[in-house]
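Just one protein chain is left out here, and the rest sit where they should.
Showing subunit A:
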Amino acid sequence: MAWAAGGLAAAATVAGGWLAPPDELQGDAQRLMYLHVPAAWVAYAAFAVVLAASGAYLIGGDLRWDRFARAAAELGVALTAAAIGTGSVWGHLVWGTWWAWDPRLVSTALLLFAYAGYLALRRTLAERWAARDGGDHRVARPAAVVGVAGFLLVPVVHFSVLWWRSLHQQATVLAPHRPPIDPRMATALLLAVAAATLAAFCLLLHRVVRLERRLAPAPSPAAERAPAGVG
């Protein structure tokens, strides 16, 4: 799977870097789209994993889901930061500003803070209880509640450009009436998104396996098997 992700990434680099034409208005700066959009999309997907895994943990009480939620949140925070970084460079080149107090930009920053806060909460709780993060219900339960609640921001971020006046352009691929995008640009974007999704999935699994391994040597059966207090 890692090989497939690598191949897709190579194809996306070639397509986005050379085969796709520069944009009429934005020139080569538009190529930042092939980094910015996949980063944002995979960040949304990672937060959806946090939501699903937190929900699964709250229902079933299996700490494996808690580790999935933690790994996905780490991935999501990194990718949101990447989306803001690439967006900032893109904004500097095309809009003429690094940052604007615009609904999309501000709500994305809030999303970053929300999930950075989620990770901070996990860490704080783990230190407070002297527990291992990812292997203790006293950390997992409050974290799962925050993990579910944090996802409320994702639709706000996505629809911010439709609900409110924004400097940020509206969605192109996910728009209700698709505005024109050159097919070569669309192909490059699709390849980049596919590569990023697959690579992120590999990273997520890798991280979960590493967390399991780190927790394996000293399993505290009481913490691992206690029910999550549901029902």
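Here is the rule we use: a residue touches a chain if its C-beta (ideal position, glycine included) is under 8 Å from a C-beta of that chain, and two chains touch if they have at least 3 such contacts; residues count from 1.
By definition in this document, contacts and distances are computed from a predicted model.
Colleague: Per UniProt, what's the omitted chain called: "Acetyl-coenzyme A carboxylase carboxyl transferase subunits beta/alpha", "Aldouronate transport system permease protein", "Oxidoreductase" or "Cytochrome c maturation protein CcmE"?
Modeller: UniProt protein name of the non-displayed chain: "Cytochrome c maturation protein CcmE".
Colleague: In the whole complex, not just what's shown, which of A:V94, A:A131 or A:L205 touches the removed chain?
Modeller: A:V94
Colleague: For a quick check of understanding: of A:T13, A:T172 or A:T187, which residue touches the chain that isn't displayed?
Modeller: A:T172
Colleague: By the contact criterion defined above, which parts of subunit A meet the unshown chain? Give residue numbers in ascending order.
Modeller: 21-27, 30, 33, 93-97, 100-103, 106-107, 110, 145, 149, 152, 164-167, 169-172, 175, 179-182, 184-185
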